[in-house]
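Next up is a structure, given as structure tokens.
The complex appears here without one of its protein chains, the remainder shown in place.
Every chain is named by a letter (A, B and C) in the order it is written, and numbering of its residues begins at 1.
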Amino acid sequence: MSSIRIKAKERKGEVDVKCLMKHDMETGLRKDKSGKKIPEHWIQDVTAESNGKVVFSCAFNTSISKDPYLAFAFSGKKGDTLKISWKDNTGATDSAETQIK
Amino acid sequence: MKHGLKSLALVALLGSSAAFAGGHGKSAAALIEEATAGYKQVSKETSYQWTVTVKTIKEAQKALDGGNEAEAKKLAQQALDLVEATRQQAQVESQNWKMRVPK
Amino acid sequence: MKKIIRNVAFGLVGLSVSAASVAGPEEDRQAFRKFYENRFPQVQPIGDFQNGVYSILPQAREQWEAIEEFPPYELAIEEGEKIFNKTFANGKSLKDCFGEDGAVREQYPHWNKERGMVMTMELAINECLEANGEKPLKYKKGAMAAVSAYMSYNSRGQSINVEIPSDDPRALAAYEDGKEHFYTKRGQLNFACADCHMHTSGMNYRSETVSPAFGHATNWPVYRAKWQEMGTLHRRFAGCHNNIRANPFKAQGEEYRNLEYFISYMSNGLEFNGPAARK
Partner (left out) sequence: MDRRSVLKVAGVVSAAATALVAMPRLAMAAYTEKAFKAKGGADALQNAYGANATTPSDQVKLKAPDIAENGAVVPVEVETDMQAESIAILIDGNPSPLALTADIPAGTKGLVKTRCRMGKTTNVTAVVKSGGKLYTASKEVKVTIGGCGG
């Protein structure tokens, strides 16, 4: 299952998007039980596409909270697809797609 | 007034680690043993246990293992005080809790 | 010195009323509720106490509402749903114990007469697992908190309606045990649950405003920012005990089950609204 949860609702031609991404967002400053530093591990880039067109994109630092939350809005309509994907500093990626309600 | 005074006595005891001064002249090892036994005893007789007591006993043991008899004695004595304060708390609170119930 | 004076003062107040006859649970509950109604008249409607400290702190409430827009516990609800629907080795599942959607929150905690003990939802979940040859879950977090979150979510809107059956004196004894626990000072810091969450509720300990105990039982499990994960009510009990430097009791042991029985009874009539986000 994707690590990304999307809620996308259209109202008066505007699509409100809320999205939660399951990710530890390790800052590189935390230590584990044995006192060893946990290496930084975080989502760097997030891209949102609707019907194949980029409608929003952003870049994160490690100062974004664990399980990052992101909300934005764009012009669109019900039934359009919305795909959100992320890439972290290890090169790992994930994506999820939903239909706008 | 009796409850009030008891409560006062307990708080005074909690506030001062030197309030209970038993075990002078004993070795650190003996004091640690006494504190451990006392802790277990209070835990058995009441549901009261303080996290700091175990910690202090451990620190005393560590000091003793490190060859610091004086420090170990001091810490073991502190642990004994904590055990005694726990015992007192359990005793006083077995009645005093009723005062906090709203009517 | 201040502490001593306060303590003595508590003592005197206590004495002046201790001559009153021993009240039953229902009188206790009314006095308890009245205490919070008088202390926080701004909390309207009274059901808002289910939101804990946010019912009395508007500034914190705004942040909490921003978190609730897409709360991190939603991930736990999904995880819980999977566990809930998972087929056991014997072909059954948690559904066989708790129904299709597990919306049984209002049935817990309750007095189990046959066994002479308080049953909680988390205990019932593990007993269901074990009765079907599955491994029990750890009580404080992880999978247990997730299943509990899923079942609580499906039970939202149900009301707390804890009963203390009068035909079994052991039920009253369990209630009284939880009550004594709530009002008893413990730990090196010498605090009772009631000291913080009743008599100084709404006041600050360092930067922290203490939440009212009325409504404490409604919203579990929670995603706590401090933990950065989910945790159950008994995990929070243990955390509080650690804070006052008292040894915590075992999660789902008799002490905490009786305490849950008492504080749930005190919040009778409020809605279950778990899971929730907390700081």
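Here is the rule we go by: a contact is a pair of C-beta atoms (placed from the backbone, for glycine too) under 8 Å apart; a residue touches a chain by one contact, two chains touch by 3 or more.
What you are looking at is a predicted structure, and each value in this text was computed from that prediction instead of being measured.
Counting contacts over the entire complex, the absent chain touches A, C. Contact with the chain that does not appear here is found for just one residue of C:37, C:62 or C:163, C:62. The chain not shown here is touched by just one of C:93, C:243 or C:268, and that residue is C:243. Although one chain is not drawn, its touching partners on subunit A can still be listed: residues 14, 27, 44-45, 47, 54-66, 68-75. Contacts to the hidden chain, counted on subunit C, fall at residues 59-60, 62-64, 66-67, 69, 204-208, 210, 224-226, 228, 236, 239-240, 242-243, 279.
As a convention for this text, only the chains that are shown with their structure count from here on.
Put simply, the chain farthest from subunit A by mean CA position is B.
Note on interfaces A-C and B-C: more C-beta pairs are in contact across B-C. Between subunit A and subunit B the centroid-to-centroid distance comes to 53 Å (mean Cα coordinates, whole Å).
In subunit B, no residue touches two or more other chains. The touching residues of subunit C, when paired with subunit B in their complex, are 3-4, 7-8, 10-15, 17-18, 20, 23, 28, 31-32, 34-35, 179-180, 183-188, 190, 192, 194-195, 198-199, 242, 245-247, 249, 255. Touching subunit C in their complex are the following residues of subunit A: 1, 5, 7, 18-20, 22, 66-67, 69, 71. By the touch criterion stated above, subunit C contacts subunit A in their complex at residues 69-70, 72, 74-75, 78, 228.
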